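Below is a structure I'd like to ask you about.
A single protein chain has been omitted; all remaining protein chains appear in their positions.
Residue numbering begins at 1 within each chain, and the chains themselves are lettered A and B in the order written.
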Amino acid sequence: MNPATLYGLMTAGLIGIGLFGLIVHGTALRKLLSFNLVAAGVLLLFGVAAQRGAGAGFPGDPVPQAMVITGIVVAFAASALAVALLLRLLDVEREDDAP
Amino acid sequence: MMGVFDIALALLVLGVALMVVNAAETRAAVIAFIALGLLLALVWVRLGSVDVALTEAAIGGGATGILLLRACGRLRPSVSDTPQPGLGVRAAASALPTLLTIAIASVVLSPPTPAPSLAEAAAEALPDLGLGNPVTAVLLGYRALDTLLEKVVLLLALVGVWSLTSDGLWGGAPAELADGAAKPPLLLLARLLPPFGVVAGIYLVWAGADHPGGTFQGGAMLAGMWLLAMMAGLAAPPDTGNPRLRFALFVGPAAFLLVGFAGFLIADGFLAYPPGLAKPLIVAVEAALTLSIAVIIALMVAGPAMKAPR
Partner (left out) sequence: MSGDAGFLLVLALMLPATGIVAMFAAPMRAPERLAFLLYPPTLAAVVAIAVIVGRSEAALSYTLGGWSPPLGLMLRADGAGAALMVMSAVIIGLVGLSALGAFRTPEGTSEARQPFAFWALLLALWSALNLVFLAQDLFSLFVALELLTFAAVPLVCLNGKADTLQAALRYLLFALVGSAFYLMGVALIYGAYGALDFAILRVVMREDAATALAVALMIGGLMAKTAVFPVHLWLPPAHAGAPPPASAVLSALVIKAPFFLIVRLWFDLAPYHGALAANLLAALGAVSILFCSLLALRQVRLKLMIAYSTVAQVGYLFLMFPLATSDMPWDTLGWSGGLLQLVSHAFAKAAMFVAAGLIAEALGHDRIDDLAGAARAAPVSVFAFALAGLSLMGLPPSGGFNAKVMLISRAVATEQWWIAVVILAGGILAAGYVFRVIGKAMADAGAGVAITPVPRSREAVPLALALCALVIGFVPLQPFAYLAIGRSTGVMP
């Protein structure tokens, strides 16, 4: 079996696991982790297309690879914003509780 | 073909992903997530994308991992470990994900032949830019607008993170990353590693024009070294209002914008490059961008200001 197809099936599973995590968990940090799983899977879908599109002397189609790099950075920025929100919320709640 | 290795890696990835979702303690889930990031880097190598593998290891696994670990550390135990959902809930919740997995798997199993690809088009246009690495050509050439706007996205995320402080602390420094005196092994690592890390980071950017590498990988490496120094207490997080810091953030996107608008005058249009000058311009922009990206990544992990400005 082509490695792309094998990893493609793995990606389908990864996305499903991530979606399951999103549904099942209630807290923000766990949801964020699950979102990152889904995001990793989505980017892998581009990777599968890149591998299948190998040609012209390149080991993979460079266009989806560039999109994945952009996607990884955007996902990191999203996680950073979410974590900052979460921690700020906890701090403010702590201040509100303590008289 | 290394068929067995691939199958084992795929199964391992799925197993670790299940651990991330099913772990009882949040800390365990985060650690599993970091492991997953490193495994995925391997998958990217197997998929023929070394550039992506480097980025995934540095940012997806590394930077995101440090971020989530710090978050985990600051949660109160009662918040971080919530009661796990029962079996019935899990069964009901797996209906939709299973459907989605099956749908995507069937699409994966019936790809179009021949596989559509832009590799040929990328290869044809490559000599105009004088670059050897086609991914860099896509990021800073063919689809430079997306990359430029994505830098704006990063700056914006930083503004968002910084806005999460009190009015009086604006411009101050984030909290110390080191909790008390650092342990000797960490101190040793933080003293030994950064010189090599910085060299490696700079090399990644320089080589990225013709070989795997580039601004994100190099920038993440530099950010990692700085974070390491801060975590070991060897460096203090700077004031977010510090003019030099602000300039470091400004210089990368500004250089990119400058070259982009200059394209109206010296080349075909916005984000076009004059023939012959493309590679030096791109490398110059990348150098500036790497500095900005390194600072942005480190600051996003460090968080908003927690101390009044000096």
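Quick note on the criterion: a contact is a pair of C-beta atoms (placed from the backbone, for glycine too) under 8 Å apart; a residue touches a chain by one contact, two chains touch by 3 or more.
Owing to the predicted nature of the structure, the values given are computational and were not obtained by experimental measurement.
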| item | value |
| --- | --- |
| Omitted-chain contact residue, chosen from B:I34, B:I59, B:A93 or B:A157 | B:A157 |
| Which residue of B:N22, B:T98 or B:S166 touches the chain not shown here | B:S166 |
| Where the missing chain touches chain B, by residue | 103-104, 106-107, 110-112, 115-118, 121-122, 125, 141-146, 149-150, 152-153, 155-157, 159-160, 162-167, 170-171, 241-244, 246-247, 249-250, 253-254, 257, 260-261, 263-264, 267-273 |
| Interface with the undisplayed chain - residues on chain A | 15, 22, 28, 31-32, 35, 38-39, 42-43, 45-46, 48-49, 52-53, 61, 63-64, 67, 70-71, 74, 77-78, 81-82, 85-86, 88-89, 92-93, 96 |
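By definition in this document, only the chains that are shown with their structure count from here on.
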| item | value |
| --- | --- |
| CA centroid of chain A to CA centroid of chain B, Å | 12 |
| Sites on chain B touched by chain A in the complex | 1, 3, 6-7, 10, 13-14, 17-18, 20-21, 26, 29-30, 33, 36, 40, 43-44, 46-52, 55-56, 59-60, 63-64, 67-68, 70-72, 74-76, 79-80, 82, 85, 89-90, 93-94, 96-98, 100-102, 104-105, 108-109, 111, 115-120, 122-123, 134-135, 137-139, 142-143, 146-147, 150, 153-154, 157, 160-161, 164-165, 214, 216, 297, 300-301, 303-304 |
| Chain A residues within the chain B interface of the complex | 1, 3-21, 23-27, 29-30, 32-34, 36-37, 40, 43-45, 47-63, 65-70, 72-81, 83-88, 90 |
